[in-house]
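Shown below is the structure under consideration.
Here the complex is missing a single protein chain, while all its other protein chains stay put.
Letters are used for the chains, namely A, B, C, D and E, taken in the order the chains are written, and counting of residues starts over at 1 for each.
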């Protein structure tokens, strides 16, 4: 008998029961204020990953030696952020409850909030390592408090001071940066100080969120709000290896790939390679 | 002294006090379930309208002989449909209160609901003439009741049976069509019966909503959910002239242009021409 | 436990054992001489079909009431047409052997040859109904006999005179048309005479192959060699209903969608709708 | 020895001495007021013509049976319309002096003026048949008298009343149409009356200029100022056959293809097919 | 009463009387010899600037603390460079006469000439600092002396030796470089020596012209003639801060953004950020 058409990210074909890490997509971009399109991110990564090798010449290891399950995309209602976040929360909690590490693929950055909420339930002493071009610390926008521009501020609401460290930041309004100075750790433009932050976190659990627009638009144009002056691909890779090699990462995400905005396909291919390296490095 | 840079739709430069019709844009597409991009519709129409002449060879009249004011786009929060609808309602009510005809440019089709609510306040015996490829009669989707796929159903909630007539419809699920049979008038594929419906409405006030995807995708590819088998541009123009020539249209809208989805620019140019013809025909 | 990510064409989620029709894709375009890209056709149709309703307002029936299994894409080696055709032949034969109707999604038109060979094994009295802009009757090109421009000629090699009828043809070289006059039935530009041909075929088994470039490029630009002067979508739909309503179609295919060549996505959406209508009409 | 790389339009490879018709390109679009790009028109047609067959199923004749020479593109200075027109004039005059028919490929419509000037020298009783969406009758624009929007008015300056007939027109300002009523023949929207005009012209020499935007944007989006409501490809073909079959066409042009504006390539392919049909029909 | 739709570059909404710097656009690209599109540059920057924050994390200052007026785009006739330059000259002179600093947004590089002519009237001892990939020192091209490839040569005609310094140059013909050696200062590839040149200029007035193609095409593909091997965004930013921090810049421009050539939008976003930094740094 013929088998059904199963589509997973490259080589992530473990059985759920055996998997240590579980991928899931959150195709949601309703609060994106500038150019939408991240709703297509997780799908495009699955579809385009067949252009990638499973072998990492960086780590000299193979993705097929990892046990990863790709559960596909959630079905999320556009225009209803609370409902979307609730569904993300539930999926994350389910994966954690089964003793596996959740790996969320965006979608816009707001989706991180749902995952963080669920992880916090299980790991009250959670820290967040945040790579991004944007501070995402706005308290509200036109009276709205749930948006991609506020997501880290909302995480802080749940976690309080001294538990969030962000790197690569190069955009935000004055109020965000002023607020940030007293509540979180912000490193502008690059990854300076990352090793030190990781030292101070030590063995405590970490949620690792990467907004791909931390990359320079020259190598990652496919994102809603590209910001010139970003980090290079090798710089990002090194920083990722540092975090995954040193921190106790209990959950993570990769967000803000907007495939329709890059007709060359390079952004999606680059996101796929970053995901491959993360999945290999994580264990 | 130099003057500020004012950008209006082609020739719509009357003073507000003198205007009989007032344009405003609702750049909102948060509930779009397939391909977003209509948020850029009203802006693109203003910007690209300078490629169009003000003279209509169809009506042998000139747009500059009409008194139209273009108040630009509302600032709407993405991801918060209720707030967006409230702001549209307020703007519509203000224009009506000043004795002028509101003309809303989308954005996605949900924005119609805000305008209809305001118009109903002033014209309780309102009828709706609806041109569209999609029935938009869904009761809910994933539990969400405010979305572009439900907008006409929500209007019906406010108006009841026998007051909505839709034309050109060629997509919907079975439940929508079954429900529709008992509550509204649905003409599949074309404009057959339009004159008769207009006769029965007579002098009663009409809200005229045009989802541009009623056009065949060959002449209007720039929309979120293109549906093969639509009406031609001349057929649409004739139907518009019929409605505007015969009915008492107190407010109208033109929605679902998604400029990024048509890199040729033809969809935007066509939308501009339709708007020109409507604005000339309306008075 | 979470389930794997299964991706099928809209609503084609029957179990294989229950299915009467089985879809499979042949992502191959190695012999395309002008603009490649059809290798992405079947995948794009699966992915984009979620923008389509399962209900047909044309037939007033629902796709979910059909029992269809989508077995995904074959893995085909580029640059090796004989191997690709062999794999297509095997898949087609397997489906026929299990008493089901194969439905092949291209890929370029050459893939039809593999399917026809397998169907001929089971149905020696097979006829072919062929919709296309191109005659595809070339004997060879630069010495090569297996190519998309020769596919119908190769079918004739297997079947002989009087068993192939083609419609909508508007491109070919002089030699093709001259040869065709004595060996097959060619209707230029449109579907005139289709009903008569179907009458003469009667109950004999039919392979129905549709090269989507039979459509006018205005409604279907996403194909390798667009030819102005094609049929409209409603004309094609009517012809399809005629064939499927009258002939004993034992296998069919839909080929030559090249998604990267149409950035508006309209071609893929149109191909999806045609497939929906065919799948509903077939039973 | 290897030969140089010669690139001509499909099958137009006669020796100059033998040719009856001579193609040349005028890659100029400096006066285009909206979206430039026609400078790439003639090149794209040569390059893409290899996707086309030389056989016409419409005329049942083959382009290779015609003696046509393609002399490539003129080198024209951008920003200097007078110089460009002078170079076009010289090339046209040279071809006429050699007893051959010039066929100019645009570029923008202004280039027609250079050719018409040269043809008028040899044929003082010249008439113009003009297919276009735009009247092109503006006297000046911002004080400038040489532009694509004025080209037919400039021709009239040279020829006077009653010698220009235009068809398919659907855009212009009020002043153009009013002026036109008294000086030329304008048929709005379609080709009604074309046969009659050709009768009245009789054997007198005709310059035939086709602005490809006369076609509906659905089948020809690749042009600077697309105008909804145009003629179909079969309608244009019929009108072309009428003109070339009946009139004494001593020179002609095909202008306003802007390949970068149509990423599907359909516009270029359609222009190539129209050129093939014209070249075959001309003799 | 509702207000008109005013569109300015991000945060540049001072009253003219209060403004110290005045922006204006010159949407002109008629002499562009390769790929046109810069005519859309200034508009696109206004429209896309809403995706940018007003706060500069580089300078720790906010654009809204500057007094800048954006007077929109000039209306320039295509195909008539002399007329366009005259209009640019007049606008520049008007702004200077009112005691404000003109900031010109291109358009192609030729527009600089109009501005320089006006500034020279008021500041006879003017120097030019020129960032570009191209030398722009051609004396003529096909006999034409007014073109984007000659603009700096034309400035030299007015200013003479030793007053123009160009940086980042990596394209030109041999004659240009040879001529340049004796008349201006040319730094190939980078900004080496910039500080020294600024020292020698001292307090004398400077016109600062930036052709954005000085950037590497990896971060700025949206320009007519991209040249591999350019400077990075941080390098350009540093050089800009050096010029604006040290020199007496009395007027400046930013030219050669061609938005249609970069479908990712990154080039426009980058140009916006450079403009923000320049406007903040200038005072």
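FYI, a contact is a pair of C-beta atoms (placed from the backbone, for glycine too) under 8 Å apart; a residue touches a chain by one contact, two chains touch by 3 or more.
This one's a predicted model, so the numbers in the text were calculated from it and none came from an experiment.
From the options E:64, E:171 or E:246, the residue with contact to the unseen chain in the full assembly is E:171. Residues 34-35, 169-174, 177, 188-189, 216-219, 221-222, 225-229, 261-264 of subunit E touch the missing chain (whole complex, contact as defined above). Across the interface with the omitted chain, subunit A contributes residues 50-55, 57, 62, 216, 218-219, 233-234, 237, 263-266, 269-270, 273-274. Hidden from this view is one chain, which touches subunit C at 29-33, 35-37, 39, 75-81, 83, 110, 141-144, 146-147, 260.
Here, only the chains that are shown with their structure count from here on.
The chain pair from B-E, A-B or B-C that repeats the D-E interface, sharing more than half of its contact pairs by residue number, is A-B.
Per-chain CA centroids place subunit C at a distance of 55 Å from subunit E.
For subunit E, the set of residues touching two or more other chains reads 263.
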